[in-house]
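Reviewing the structure listed below.
Just one protein chain is left out here, and the rest sit where they should.
Here the chain labels run A and B in written order, and each chain numbers its own residues starting at 1.
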Amino acid sequence: MADLLRMRDVSLTYRAEGGDVPAVRNVDLDLDRGEIVGIAGESGCGKSTLASTILRLQPPSARVTGEVLFEGADVLTMSWGDLRALRWAGASMVFQGALHSLNPVRRVGDQIAEPIHLHDPETSDKKAHVRVGELLEQVGLPAGRARAYPHQLSGGQKQRIMIAMALACRPRLIVADEPTTALDVMVQAQVLHVLSGLVHELGVGMLMISHDLSVLADLCDRIVVMYGGRVVEQGPSKLVFGEALHPYAAALSAAFPRVGDPGARYAPSGLPGDPPDPAALPPGCSFAPRCPRVVDDCTRAVPELRSFGDDRRAACIRVGQP
Amino acid sequence: MSAVESDGTAGLPVTLSARQLARRRRRESFLRSWRVFRRNRSGMLGLTILTVFVVIAVAAPLLASSQGLEVTQATGGVLEPPSSQYWLGTDDQGRSVLTLLIWGARISLFVGLAATVISMVIGTLIGLVSGFSGGWAGAMLFRLTEWFLVIPFLPLAIVLATVLGRSLFNIVLVIGVTSWPGTALLIRSQTLSIKERAYIERARVLGAGRWHQMSRHVLPNVMPMVFANTTLTVAIAILTETTLSFLGLGDPTRVSWGSMLDDAFQVGAITTGAWWFIVPPGVCVVLVVLAFTLIGQALEEVLNPRLKGR
Partner (left out) sequence: MSLVTNPTEVETSRTRRRSYGRYVVGKILGSVASLGFVLVVNFFLFRVLPGDPARNLTRGRFVDKKQLAEFNQTYGLDQSVPQQFVTYLKNTFSGDLGISIKYRVPVSQLLVDRMWPTLLLVGTSTILAAVIGVWLGIRGAWKRGGVFDRTSTGTSLTLYSMPEWWLGLLLIAVFAVGWGPIPGIFPTGGLHSVDAQPGTLSGVLDTAWHLTLPVITLTLAYLADYSLIMRSSLLDELGEDYLTTARAKGLRDIVVRNRHAVPNALLPTTTVIALSIGFVVSGAITIETVFSIPGLGLLGVDALEVPDYWVLQGTFMVAAAGVILANLVANLLYGLLDPRVRT
């Protein structure tokens, strides 16, 4: 029984000129306190969109159905007051591309202090200042960096500022959306080290989103693989990464070299074809057009998520077949 | 270098030369842009208004006899209000205001367009060269452009117009010469960003000379922006011509909307309440300038889809 985050049958549809575009379809997801769950998939598979619903940050033109229960309360239907209290103090986000996620004309220290003042109006400036210093130390930056502007920091430093900012109000859940994508390999390793250390030290739950399965395999307890807006596989990370059941998950894990291994970066690999266009999904299994193990039955119906023991599930009719 | 394309009709592949290919692609992209433009309501409104005025200006001899402009032939009373004979009343010399308005359209549109041509040619040339050549020449031209921007342009235009004398040609020259810096800056920044792109590097490696690079590669990519900027420049040129004519610096032998308002002001049409002499010329100016502005904004949207929905 997940006590921190429970997503049940979440679907998100964008309203567009040509018709409705389903970005997320019937996703279930559980996260416990102290657990790290990864969501993997190519761009456009709906993972970031799914994550945006946790704090109800999806675009106003999107229609969301299902339940997103944070500590038992449904985020999608709670009042604005409750939602604003939840944002950052209950759950916070580390956004992709810190390049543009920080206000360019304000000092980073002020931006970290902003949610502190918001959620605890009694906080004095001095106390906030001290807390900002603590947070910077936790992510390995000198406290003096608080007076810097975003353009004075390197990519890795900015990302660490984002992490420090996410911790500011001591949330129980952190959602990290592609926190290392824009960084080079060595800095990536450092940032992941910071993240995992913090999670274990502070006992927060973390939902980590990435298209790089190898990064998730190191860090996460469980991995959820998404394709075309649906969950296609989930299970313990070592198993999903090492012995994937779904052909897409298998291809995904083969596509990425290990972090910190420069040589493997140049090895050619990858899936042919493009991810499906959410506005024009193929019939049946949306992976069928690119699947190396496809058969006729695959296009007949969307495969159900079936259990394969050990908390493993996969949505493929070809699992166990030759 | 040629490509094989199916020509659609008989299904047989047709070999096109590089030039034909380029022409066909340009035509397709033009049609695509037109379709996007058509969807922009304010842009279409502007285009409609402009077309009406262009038709009026071109068809002026058909709509109102040019004799109506002659002071010696004027048959109406002084500053008569609108009547069935004179739909917009008469001016201080007894001429039909409607006739003046129709013929005035020619001057305003002509000066606006001609001055813009001069301004765009100077501005584009300087912008291209300044953006393209690095080092001393480019920097000097840039400084020059910036300095020219600093000079308040109406005083400069007034001074030039006074010294050069009052004629149609001089007005066109004055406006053209004072409004090029804005265009030059815009073209320059576009050129700079295009210059960095990979295909320019390739052209250079292949031995393309500076001039070839500029005209064949940079210019076609800068042209769309030039085009959008042109409409906005015309708007300002027409406003400037009207203002200069109002201040008495226009060609005294020609009637323009600005000169009509100058007359109205000088003879005190305001205090005597001769609204038919004050309001219509101004309304015409507003409509034409508004039309160009709307078209210019719509063109900018076509070029930069990010702006769509403004």
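For the reader, a short list of remarks on this structure follows.
In this section, a contact is a pair of C-beta atoms (placed from the backbone, for glycine too) under 8 Å apart; a residue touches a chain by one contact, two chains touch by 3 or more.
Source: prediction; values computed, not measured.
Contact with the chain not shown here comes from a single listed residue; of A:Arg8, A:His119, A:Arg170 or A:Arg293, that residue is A:His119.
Residue B:Val279 is the one among B:Val177, B:Val279 or B:Leu303 that touches the chain missing from this view. Of the listed positions A:Gly18, A:Pro121, A:Pro142 or A:Pro322, the one in contact with the omitted chain in the full complex is A:Pro142. Interface residues of chain A facing the missing partner chain: 55, 57, 83-89, 92-93, 95, 97, 100-106, 114-115, 118-119, 137-138, 140-142, 144-145, 147-149, 151-152, 154, 157, 190, 193-194, 197. Within the entire complex, the positions of chain B that touch the omitted partner chain are 146-147, 149-156, 158-160, 162-165, 235, 239, 242-243, 246-249, 261, 264-265, 270-271, 273, 275, 278-279, 282, 285-287, 289-290, 293-294, 306, 309-310.
Keep this in mind: only the chains that are shown with their structure count from here on.
Between chain A and chain B, the centres computed from C-alpha atoms are 52 Å apart.
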